[in-house]
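One protein chain omitted, others in place.
Right after this comes subunit A.
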Amino acid sequence: MNVAVAKTGKGRAVSDLFTSAEGRLPGSPAVTAVRREAFETYERLGLPHRRIEEWKYTDLRALVGEVLPLAASPDAAALKRAADAVKVHAIDGARKLVLVDGVFAADLSDVKALVAEAGFKTLREALDKDAGLLQTASLDAVIALNAAMATDGVVLSIADGAKLSAPIQIIHIATAGSVSAFTRSQIVIGKGARATIVETFVAADAKAYQVNDAVLVSVGDDADVAHIRLMDDAPDAVNITSHFVTIGANVKYNFFNMTTGAAVSRLQGFITLAGEGSELSANGVNLLQKTEHGDTTLVVDHAVPNCVSREIFRAVIDDRGHSVFQGRIIVRPDAQKTDGKMMTRALLLSDEAEADNKPELEIFADDVSCGHGATAGALDDNLLFYLKARGLPEKQAQALLIQAFVGEAIEQIADEPLREHVIGIAERWLERRS
């Protein structure tokens, strides 16, 4: 297959990207029509750039330039490398679902258990029946591109009242360089169910690849969900991920994102509180070094009264890294008694590090309690000296203070083994800087 990209200019990969991939994109003729329309939307918009307000700080035309051709299906050697990566990154006791270069790898996954416990299907299977999987409320260029190009993903349907004791870990592994992987997943959590979903993004010896992922989550009333995303892609990779989450009534939804990899990344989460009495905790950590650009954008939409949302975000930026946090809280006219708080703090470890914080409150109801705060600063010299005077070398003293700084966000993860897993990834990031 000829996957060469004829590039006509920044931000405009020609339709070769689509036509050359079309034979590999699953779905009925109805699905193909949706894909074609989505691709036309992407072509019309091009990659987002700084004149689009939502993408002001993450100009993909400047940072990424072109969309790379679709990755080939992994061969035996790639699957072997992926299997090794799974051993390193799998969480003890978790049920695994593994996507390699955007293709579901059944042999590396706990298919049987998850079919039984979580109604598991692949996106490829689900698309035969449901073109709606490719449709979302918001359709910016990267989401449209994802709808057009998604090769695979996982579709979970957790039954009403199901209490899943083991976390479900979706592991995205890149084994090929200079290609793109497009994945889309759907997670439907039934009423009163309890589940923990972890998403992990890593490389197995792959360089300079691109990931475009979309996850559609729907949470039934009275459910209790922990959703953790750990993006540790290769240092020269690109990862653009969009989450659409709709939350029912009396739900506890605890989301955590950590960015420790990729040259350019953005997680954009659109979370709608659609049922009363729910509690959303949405937290994140960006750990960036060299020239990494990491963007966490969260839009929390209080559509109904009596919900609570809490956001704690921490960025640690070394070298010439650039962290972006955009947090928007929307309170609809009916959403009285909304309680929404957002706190973001950035720690700058070098003079050239950059942090952009953009908190936005859009409040249309009059009986609410909403607030936000943002700080940016360096490590406190007095604390550093105290630790050094007690015997800690400079780097170790810094590491201890950095861990404490991000700790407040990580502590929001209730499950202790998962928290330790996340702390372990943060510690490895700290060891990489030196």
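Methods note: contacts are C-beta pairs under 8 Å (C-beta built on N, C-alpha and C of every residue); 3 or more make two chains touch, one makes a residue touch a chain; residues count from 1.
One rule holds in what follows: contacts and distances are computed from a predicted model.
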Chain excluded from display, named as in UniProt, from "Fe-S cluster assembly ATPase SufC", "Thiolase family protein", "ABC transporter ATP-binding protein" or "Bifunctional protein PyrR": "Fe-S cluster assembly ATPase SufC"
Residue numbers in subunit A that touch the chain omitted from display: 380-383, 385-394, 396-397, 400-401, 403-405, 407-408
